[in-house]
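A single protein chain has been removed from this complex, and every other one stays in its place.
Naming follows writing order (A, B and C), and every chain is counted from residue 1.
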Amino acid sequence: MKKFINDPKQFVPEMLEGIALANPDTLKYVPAYNLIHRADAPNNDKVTIIQGSGSGHEPAHVMTVGRGMLDGACPGDVFAAPPLDFITETVKLLASDKGVLLLVNNYTGDRMAFEMAEEVAEADGVKVKTLFIDDDVAVKDSTYTVGRRGVAGNFFVMKAVGAAAEKGADLVELVRIGEKVNSVTRTMGIALTACTPPAKGEPLFELGDDEIEIGVGIHGEPGRRRAKWMPANDIADVLLDAILPDLPFESGDRVAVMVNGLGGTPISELYLLYGIIHKKLDEKGISVGRNYVGDYCTSLDMAGASLTLVRLDEEIEGLLAEPAEIAIRVF
Amino acid sequence: MKKFINDPKQFVPEMLEGIALANPDTLKYVPAYNLIHRADAPNNDKVTIIQGSGSGHEPAHVMTVGRGMLDGACPGDVFAAPPLDFITETVKLLASDKGVLLLVNNYTGDRMAFEMAEEVAEADGVKVKTLFIDDDVAVKDSTYTVGRRGVAGNFFVMKAVGAAAEKGADLVELVRIGEKVNSVTRTMGIALTACTPPAKGEPLFELGDDEIEIGVGIHGEPGRRRAKWMPANDIADVLLDAILPDLPFESGDRVAVMVNGLGGTPISELYLLYGIIHKKLDEKGISVGRNYVGDYCTSLDMAGASLTLVRLDEEIEGLLAEPAEIAIRVF
Amino acid sequence: MTDDDLARTEFVVRTIAEESVAQEKYFGELDAVVGDGDFGYSLARGFEFVLADFDTIDRTDSGTFLSRVAVMITSHIGGTSGPIWGTAFLRAGGSLKGNDDISGADAVAALRAAVEGIKKRGQSDLGDKTLLDALVPAIDTLEASLEAGDDAAVAVRKMATAAREAAEATSTLEARRGRASYTGERSIGSVDAGAMGLAVLAEKLADTWPAD
Partner (left out) sequence: MTDDDLARTEFVVRTIAEESVAQEKYFGELDAVVGDGDFGYSLARGFEFVLADFDTIDRTDSGTFLSRVAVMITSHIGGTSGPIWGTAFLRAGGSLKGNDDISGADAVAALRAAVEGIKKRGQSDLGDKTLLDALVPAIDTLEASLEAGDDAAVAVRKMATAAREAAEATSTLEARRGRASYTGERSIGSVDAGAMGLAVLAEKLADTWPAD
């Protein structure tokens, strides 16, 4: 395994320390709970927004803490939901009079941990609501399954409720907005390579030089099916064919488009893919209101990308356009 | 080769088209010369700043065109300096009354092309100056060599002159500022993997599972030496030991630090590395005034990173702090 | 009587904890086939905490001891395993609370309570390709063996054998819970990490079970 790393067990803590050292004025770091939080949180005039989930998805979510986005993130280890006490202690520390909104990607482990944490918090008299994000169309949703995964689309929920919270929206209002954004957001992912978790030291699965995985999540697990590599034009079709009929997105719709890198793919390829998708959407009469190209929610060093579409309305587009100040990419 | 790509010969044009489609209001694309330029350029109240160099370094430089940075970038093919006419046509199109500043990383091919272009432009009566950037300490500088390479440190020259140009600085002043920033900027790079140029279809060189290349540039060529993989702590020492004595950076200095990803390394690892370097600089009495962690100047899909230090003074720090609006990473 | 019971409970918990740490790599590989590979890491890190504070855990009785361990697990193990295993220990502890003369039947009842806890917490059931598919048959066998009059060591051995067989059998199932479920049909053909992990722990108990 060739990474910039020391002891694999210290991968997450050392990364978090780096984030803290890079943002001394705006962020605080609480090592005991893998917590990165705004230096000015809690703010009693604003609902506190906390995101859980595991590590390995950076910049999600520890690097998207800041004005207009999250108040705090307390990830578990790589690909593991945070243990209960990370969440309960974080809620205690950041609870505001206006309440706490917990953003959770829909995974068994995260669900259970945050549901337990919500019980604990309420017992402590904290006003708290939990919002589950499940934008991944690769997963068939049925009562027999755990439901869809929350993946890169999480960003849009985070951004929208983050912006609304800055403007003073209350907890109920934020839940309404978050559920609305989640309900019009769809994502599909493709992996070109497997990722290597620090603790494992080798790729999670074997993939041939000419093979790709279609329908992957953000935890390095294999996707729905394996296929031969195909040109970017065809990959764009695979992604759109999975996403468009699902909502469905139709001619006349105005959308936000995210071409998200999974960690090991350079931005040059992402923009190439974006261009193709943009043109295909045009042909279908779907106009792009906002676009996002880059690494937003990764799977460690996996080469690959996911496509997210959000159907915009005035409210959502307005919130997405609001400013945000977060740790990453300062010019 | 597994990339998001169609025809390798169309890799650069298709990427550029994606950038243009993603920024319809702010950028224009001229396919004939691989040119991405500000929609509002030329502006006769401002010196026009143009960056050349090859492709494969994205976001440098086609994605750093925008207010406060570049007016245009006309890259050649992957890792190839632009042909003469790309530059001459770009200069013709974007020339402003206040003149044109050409930013060039110091490579034989780029030097020759831009020197020829400068002659042509002057013959056409355009006020033009060329600024060569050479921040790479991995290369021994001597009269027998072609001199040092320009690598990730290019960003700081670009940012400083870009900010000054917005405020109306004239060509002579910009050259002074650019040369000053370049003179206090030092970079050293390390590769964990080789990169795969689209036209070649396979990695540029073989590297063992436990090997790394020390002292690499940004064109996928091997570095100064090969070594066994080492922990991030030791890598930080290798980078600092190469950079610090070179200027030298000394106790009491205030610096800008850039931990730049080479394309295939996730930002989690970059922040981990940043944390280590930040602490080592502290120990040496060198304080971090500004920090930059992410992919700024890449070598296609190469896994690796470079460290850049810039010795700050009031003028430089002020210019780096100025706002900029460029294509990439919009929140 | 109590001291023995407690000693036995401590032995079981310590064995599970030590073996989970020892098997970190293997458990991780099991979870990597169609999952995300963190099962071994999560259990190992969590049980390391249990072992670190082992001697200071409240030993009022076996029930209390197990409940304390449950809290340590839930607060230190991430992923799905934290809540699942934490709940299991909590329920087992609850069913033994105040009991200072634990019979074989009590032990079985405690394990059944753990199963109910897992099902509720995980909204899962037999056939979903989870650790339940090894745990339940294992308990059934343990119960039958004890009722047939086998002594503890023999019964535990039979339980381990049943767990192993049931774990192997999970490879024919399609995962309906956990990360593995996202791969759908592709989960068929490989055993469930949690089920196999449980079998390995049961076998370790059988191998090291102290003679009465």
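Here is the rule we use: a residue touches a chain if its C-beta (ideal position, glycine included) is under 8 Å from a C-beta of that chain, and two chains touch if they have at least 3 such contacts.
Computed from a predicted model, the values in this text were never measured in an experiment.
A.B. asks: Which of the displayed chains are touched by the chain that has been omitted?
C.D. replies: B
A.B. asks: In the full complex, which of B:Lys28, B:Lys127, B:Arg176 or B:Lys200 touches the chain missing from this view?
C.D. replies: The missing chain is touched by B:Lys200.
A.B. asks: Of B:Gly54, B:Gly153 or B:Gly178, which residue touches the hidden chain?
C.D. replies: B:Gly54
A.B. asks: Which listed residue (B:Ala39, B:Met116, B:Val172 or B:Ala321) would be found touching the missing chain in the intact complex?
C.D. replies: B:Met116
A.B. asks: Which of B:Ala138, B:Ala169, B:Leu192 or B:Val310 sits in contact with the chain that's absent?
C.D. replies: Residue touching the chain left out of view: B:Ala138.
A.B. asks: Across the whole complex, list the residues on chain B that are touched by the chain not included here.
C.D. replies: Against the left-out chain, chain B lists 9, 54, 76-86, 107-109, 112-113, 116, 138-140, 144-146, 149, 197, 199-200, 204-205, 217, 219-225.
We adopt the following convention: only the chains that are shown with their structure count from here on.
A.B. asks: When every step has to jump to a touching chain, what is the lowest number of steps that links chain B to chain C?
C.D. replies: 2
A.B. asks: Using only alpha carbons, which chain's centroid is the nearest to the whole structure's centroid?
C.D. replies: Measuring from the global C-alpha mean, the nearest chain centre belongs to A.
A.B. asks: Whole-Å distance, chain B centre to chain C centre, using C-alpha means?
C.D. replies: 55
A.B. asks: Which whole number of Å gives the spacing of the CA centres of chain A and chain B?
C.D. replies: 29
A.B. asks: Give me the residue numbers in chain B that touch at least two other chains, ranges are fine.
C.D. replies: Within chain B, no residue contacts more than one other chain.
A.B. asks: Of all the residues in chain C, which ones touch at least 2 other chains?
C.D. replies: Not one residue of chain C touches more than one other chain, so the list is empty.
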